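Here you go, one structure.
Here the complex is missing a single protein chain, while all its other protein chains stay put.
As written, the chain order gives the labels A and B, with residue 1 at the start of each chain.
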Amino acid sequence: MTELYPFVALLLLLNVVVGMVRILRGPTAADRMLAAEMFATSAVVIVLLMAVVSGNLALIDVALVFALLAALASVTFVGRAWSAMADNGSAAKGENDESGDAR
Amino acid sequence: MTAAQWVGGLLVFAGLPFFLLGTLGLLRFPDVYTRLHALAKADNVGLGLVCIGLGIQSGSVALLLKLVLIWVLMLIASATAAGLIAGTALARGLRPWGT
Partner (left out) sequence: MGVAGLIFDGLLALALAWLAWQSTRAVDLFHAVVSFIVFGLLMALAWVRLEAPDIALAEAAIGAGATGALLLSALDRLATHDARRRLLYEPATAWGFWIPAGGALLGGLTLAAWKLPAPGLGHEVLAALKGSGVDHPVTAVLLNFRALDTLLEIGVLLLAAVTIWSLGRAPSPVAAMPSPALPALGRLLFPVFVLVAAYLLWRGSHAPGGAFPAGAVLGAGAILMRLAGARSWIRSSERGPWRWILSLGLAMMLAAAVTGPLSGQAFFEYPPGTAGPMILLLEVAAGLSIALLLFALYLRGEPRDDGPWPDGQRGDGQREGVR
């Protein structure tokens, strides 16, 4: 069983890469927050699988720190969105169509 | 391989489809609120199965408890985040799809 875990980790990394499409396209800031949240969960599982495969159980502490910080990251995102709204009044028109165009 | 390793491995493999389906939902669902549902499945059930599976496979109670702690922390974080994100989106005037 443990021999197959690297492939599971690979699948999850593909998951993350594919989820980046959601970060790229948006269309709203909420979608980007969602994708970041999903990355955190996938990263936790990847680290756990690597811990079991390599036998280095200290990596489970790394997964613990990831899990804690997922909470902080999502609260930070939401706080930022909320205050941006409070500054602009009601529904912030300019914020709803962030289609990040990177050159 | 012992029974514990078999059961653990099976649980881990059972958790994998939830992650894949979660990403599929993230990409294909029409608006933020439905995507939140998809995300919640991956976070809660997928991570739970993987954590419990790895914990059983390790054979050590302390490790199982640590993994369950990681799962509970992610549960709290993702549940709160989902509620906050949905509330923020609603307050910004984002209408659910179909309304």
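Quick note on the criterion: a residue touches a chain if its C-beta (ideal position, glycine included) is under 8 Å from a C-beta of that chain, and two chains touch if they have at least 3 such contacts.
Computed from a predicted structure; not experimentally measured.
Trainee: Name every shown chain in contact with the chain that has been left out of the document.
Mentor: Counting the whole assembly, the omitted chain is in touch with A, B.
Trainee: Looking at B:P30, B:G59 or B:G83, which makes contact with the chain not pictured?
Mentor: Checking each option in B:P30, B:G59 or B:G83, the one touching the absent chain turns out to be B:G83.
Trainee: What chain A residues would touch the chain not displayed?
Mentor: Where chain A meets the chain not shown: residues 6-7, 9-10, 13-14, 16-17, 20, 23-24, 26, 29, 32-33, 36, 39-40, 43, 46-47, 50, 53-54, 56, 58-59, 61-62, 64-66, 68-69, 71-73, 75-80, 82-84, 86, 94-95, 98-103.
Trainee: If you put the missing chain back, which residues of chain B would it touch?
Mentor: Residue positions of chain B that touch the missing chain: 73, 76-77, 80, 83-84, 87-88.
To be clear about the criterion, only the chains that are shown with their structure count from here on.
Trainee: Give, as an integer number of Å, the spacing between the C-alpha centres of chain B and chain A.
Mentor: Spacing between the chain centres: roughly 12 Å.
Trainee: Quick one: which bits of chain A touch chain B in the complex? Just the residue numbers, please.
Mentor: 1-2, 4-5, 8, 11-12, 15, 18-19, 21-22, 28, 30-31, 33-35, 37-38, 40-42, 44-45, 48-49, 52, 57, 60, 63-64, 67-68, 70-71, 74-75, 77-78, 81-82, 85, 90-92, 95-96
Trainee: Using the touch definition up top, name the residues of chain B that touch chain A in the complex.
Mentor: That would be residues 1, 5-6, 8-9, 12-13, 15-16, 19-20, 22-23, 26-27, 32, 35-36, 39, 42-43, 46-47, 50-51, 54, 57-58, 63, 66-67, 69-70, 73-74, 76-78, 80-81, 84-85, 88-89, 91-94 of chain B.
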